[in-house]
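Every protein chain of the complex appears in place save one, which is left out.
Note that the chains are named A and B in the order they appear, and that numbering of residues resets to 1 at the start of each chain.
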Amino acid sequence: MIHRLAVASIATAAALTFAASAAAEDHDHHVGTLQGLRVVHAWTRATDGGTAYVFCDIENSGARDAQLVGGDSAVGSDTALVGFRLNSAGEGVYEILPSVPVKAGGKMALMPEGAAIRLDGLGAPLKQGDEFEIELEFDTGHMEIHVSVEAPNARAHSHAGHDH
Amino acid sequence: MALSLWVDGLVVRSQRGRAILEIDRFTSEPGIRLGIRGPSGAGKSTFLHVLAGLLPRVEGSVRWGEHALTGRGAAGGDAARTGFRRAHIGMVFQDFLLFEELGAAANASIAASYAPAGERAAIRDRAEELLARLGIEPGQARTVRSFSGGERQRVAIARALAHDPAIILADEPTASLDRAAADRLIADLADLARATGKTLIAVSHDAALHRRMDRVIDIADGRLQRDEPVHA
Partner (left out) sequence: MPDILSDWWNLLAPGVQDALWFALLFAPALLTGVAVTRGYRPYGLAGAMLWRFRWASLLFALLIATSIGIGVGLIAQERALRQGTARAAEKFDLVVSAPGSEVTMLMAAVYLQPSDVPLLSGEIYDQIAGHPDVALAAPIAFGDSHAGAPVVGTTQAFIAHLAGDLLEGRAFADPREAVAGFSAPVAPGGRFTADHGIGDAVEQGAHAGHEYTVVGRMRRTGSPWDRAILVPVEAVWAVHGLADGHAPENAGRLGPPFDPAYFPGTPAILVHAEALWANYALQSEFTRADTMAFFPGAVLARLHGLLGDVRRIMSVLAIVTQMLVAAGVLTGLVILTRLFSRQLALLRALGAERRFVFAVVWCVAAALVAVGALLGVALGLAAAGIISRIVSARTEILIEASLAWPEFHLVAAFVSATILMALMPAAIVLARPVVPDLRG
């Protein structure tokens, strides 16, 4: 993986940008939309650890229901759709979800203590202000989205509330 | 194993450099019972401490048998002197210096707590044997806090002999005892030393003690005064 060789955040950012542009050229789909599906405000928290959670708002303006089934990413070694649950020991745990539906004309929010895309095996720290790309996998196809890295304790996308 | 004592050109200085003890030459044969007399502050106890290797900085040479504590041939410094003490010297003090919180047997066998594992059992056995011989029940549970002075000093004697040293150094062993207890202690000490062939060196003001010694020396003003064989 390119970013494993990166020693500074600048190098990491450059590598991620390179990966992003390469990915964009590879795909036919316009970044962020797919058959009436639109994904906005994708974000994650800055971390030095090996795991990050990606949150976003998914809107389905299409005529048919869609299913979010997972994701893929060059940033981590493993990408999964997960849901948060507080177990009876009072510990928050994320469990793998097979899919979540995004109804026609409806919305689905991936958010903290809710459903999220989990990136495991991060090779480099995520720094606030960085951006990277991941791929969301729907039953209807794939979609590349930009994820912006927010503060380590952020609760929402820094542009949340803006009308995109 | 009895050891002979050689002292040559010994000078002990105070921290300000004043000579508090000067002994040009002194020797004694193995197994002797030696009394040391002299006024308070004359240097008797200092001499005893030198013989025990307790003083780190002295001039001249002090030798027990082949083992030099100071001067030429002394090697290993403090650790070597400590090792020599542990192996060859038993000490008795004026105010007993027992561990008040421990019983008679634990006090008498204190050397077992720092002796090599192989010697511990022998030390404990000998301590109990000595206590019994000195008339103190070794199995009793009470601590030495409740003991009389005479009993305490007998525990101290058992402690001094439990590791079977060649030399016993006693510093005013009877000074804290009443006459009867002192007389009994003197007899015990002198008899035990004689019976086991150990060298006994006792600093004392007690004439009764000196009467039981083979030889008595006087120290005054930090110098050896005269040397008088008692049973000449």
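As a convention for this text, a contact is a pair of C-beta atoms (placed from the backbone, for glycine too) under 8 Å apart; a residue touches a chain by one contact, two chains touch by 3 or more.
Predicted model, so just to flag it, every value in this text is computed and none were measured.
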Task = Could you tell which one of B:34, B:91, B:134 or B:213 touches the chain left off the display?
result = B:91
Note = chain A residues touching the chain left out here are 83-92, 95, 97-101, 103, 106-109, 112-115
Remark   = Listed in rising order, the chain B residues that touch the chain left out are 49, 52, 54-56, 78-79, 82-87, 89, 91, 93, 95, 97, 99-102, 106, 110-114, 116-117, 120, 159, 163
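Heads up, the rule we're going with is that only the chains that are shown with their structure count from here on.
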Remark   = Cα centre of chain A to Cα centre of chain B, whole Å, reads 85
